[in-house]
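Below: one structure in structure tokens.
Apart from one protein chain that is not included, each protein chain of the complex appears where it belongs.
Naming follows writing order (A and B), and every chain is counted from residue 1.
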Amino acid sequence: MREVAVIGCGMTKFGELWKQSLRDIFVEAGLKAIDDANVDRISSMYVGSMTPGLFVGQEHVGAMMADYLGKSHIPAVRVESACCSGGMAFRLGFFEVASGHSDVVMVGGVEKMTDGADVTYALATAADQEYEVYHGVTFPGLYAMIARAHMHKYGTTRQQLALVSVKNHHNGALNPNAQFRSEVTVDQVIKATMVADPLTILDSSPVSDGAACVILASMDVAKRMKKPAIKVLGTGAATDTLALHAREDITTLKAVRQSAEAAYKMAGLKPTDIDLAEVHDCFSIAEICIIEELDFVEKGKGGLFTEQGHTALNGRIPVNPSGGLKSKGHPVGATGVAQIVEVVEQLRGQAEKRQVKNARIGLTQNMGGSGASSVVHIFEVQK
Amino acid sequence: MVGIVGYGSYLPRFRIKVDEIAKQWGRDADAVRRGLLLKEKTVPAQDEDTITISVEAARNALRRADINPVDIGAVYVGSESHPYAVKPSGTVVAEALGIVPEVHIADYEFACKAGTEAMFVAYSLIKADQMKYALAIGADTSQGAPGDALEFSASAGGSAFIFGKEKIVAELLHTYSYTTDTPDFWRREGAFYPLHGGRFTGQPAYFKHILGAGQGILKKSGLKASDFTYAIFHMPNGKFPLTVGKKLGFNKEQLEPGWIVPLMGNTYSGSSPTGFSATLDVAKPGEMILLVSFGSGAGSDAFVFKVTERIDEVRDKAEKVRDMLETNRIYLDYGQYAKFRGKIIMND
Partner (left out) sequence: MPSPRYHREMPQRYRLEAGKCNTCGHVAFPPRMVCNCGCRDFKDERVSDFGKILTFTTIRVAPKDFETQVPYSVAIVESDNGVRVTTQVVDCRPEDIKIGKKVKFVFRKMYTEGHTGIICYGYKAVLV
């Protein structure tokens, strides 16, 4: 396989973008990425989007986005793996370049969630329709059940869960593209409106519109660019049972662990080599479980690790410097690509107030459903 | 010998007190309690209807019958609150119990006597040697218009009876029916709540038919009130069945085990069948039981049962009516009750 690098990136602001349509936000992010990379020719396009059909009644968005980006006629396809559609789209784009088939590929992610659809229902389609959703369970409900089990098994506290949101809101407040740019306190998180006990609205990522795009190129092409190439060192993906209840241990996200192991192995790196990570904190408990599965901390200690400040911007391993899904926003299909946009900006040293010092190697972890699919990528800046 | 092989009941956990309903409509709760002899009534949970009540009652009947469900050749559900106007309740019940597909299924409706109609037909099929077992269910989530006198009584619950010729717990010795066309209570297609003729529902309707059937079966069987250990008369309220019992020569002790209406309310098609079920819960081998239903419209079915030795074996295999009635109660206020019963106008 050839070496592959990210040579350009762009994203919209995340939030309630009332004035922009699905195609508008994608094209905005796409043009930013094209301009950032300073390339004209794109060979093909992968668009991560979870369920534009349910959100705005539009399928076939691969062709639509190529059309509206002025790239009609190139191969373009939508990739779907629930909330990790974006990360999975990136993985496919990576392989297309790595295989030698194409030199320059665009990967985007987009979701327009605020146009009046039943969002709770639409998101719940990522769970098992017949054996979870039929019973009235929601995504907050599934993660709440993980949280309850984690608290029961490992003694994780309500306060530790809240500290994930507190940290991510702190980071998001520094991110101009974040949906929520305000800090929250532990007390505010715990006393916020209950969504699914023990999780409140401030444990939960919001409903957002947004898009993010990156341009992938072969290292030969990347080296000719002015900006430092962000090399893709590793990719890893895995799946788990669709239904949460079918797993041996409800607190274990096996797909996250396996996708991380594959990416670490491909990159030839250990968890301690990672300078920063963007992870899928769709709910506070998710970040705690994920940092355990990524082996940043041993199983069961994710809450304590967070409480001790190790995942803060100036901590041992800064997690979600962008503000994460919680504060930056979570337009589901866009999230996986937006995580990569953040890592690229961090590794280029362009992250301004939220810049992680001496960041050289970054990791992204993007997850679908209650953890039934996960994809991990590891990046290194080339000097 | 033809009779009941297994019996079972189901009552929801939720309750509303007469006082709570009276308070809502500015009525005198004491007068209702004294006049109608009602204290509280069962309320179906939001996720309960005639079908779910029928399934749970029938599962209890199967636990007592200890037979293979596929040997049941007929499933009849009597109710005036079938969830679908078109599409049978019985098919869902039979499917849930694992009785399909070799089974005859029908839904019955005859106001409060649809349950005993189902029993009458199930019994007849067994007697005619048409099948090994037949399942008859009376169940309702009864309707009563807000503020109407019926709202104090209209409740939810049901009972199921498996008829057969083997493993009998109560032999059915005699039946008798008494029916005329009497417009005392009705609900038109599409109407949400039933209407009734006020005091016309008493003497010319309830009393005429239930006494007619009671007197008829005593005459037909040559039995007298004193030959029975127990009797159950349909219970639209607490007072009516006591009055009927007295007129037919029964004393309070004979009626007591089946007189569950003060705590249950009127479960319509499930009313007298559940009173009968509660009576079987305490009856001893050899004892005689008279059951007389009443359905507006109007008519009564009467049955004479004789309890067998097997009752002692099966009684404890499922929950008893009094236990369901007196334990695990969750009380609702009127607002919750109105929500549970779908009495609040909602947007689609």
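Operating definition for what follows: a contact is a pair of C-beta atoms (placed from the backbone, for glycine too) under 8 Å apart; a residue touches a chain by one contact, two chains touch by 3 or more.
All values reported here derive from a predicted model rather than from experimental measurement.
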Which residue from A:56, A:107 or A:146 sits in contact with the chain not drawn here?
-> A:146
Give the residue, chosen from B:2, B:18, B:38 or B:55, that touches the chain omitted from the document.
-> B:55
Per the whole complex, from A:80, A:111 or A:132 the residue touching the absent chain is A:132
Absent-chain interface as seen on subunit A, which is shown = 118, 120-121, 124, 128, 130-138, 140-141, 144-146, 148-149, 152, 193-199, 243-246, 250
Touch residues of subunit B, complete complex, unshown partner | 12-14, 45-49, 51-52, 55-56, 59, 83-84, 92, 95-96, 98, 330, 339, 346, 348
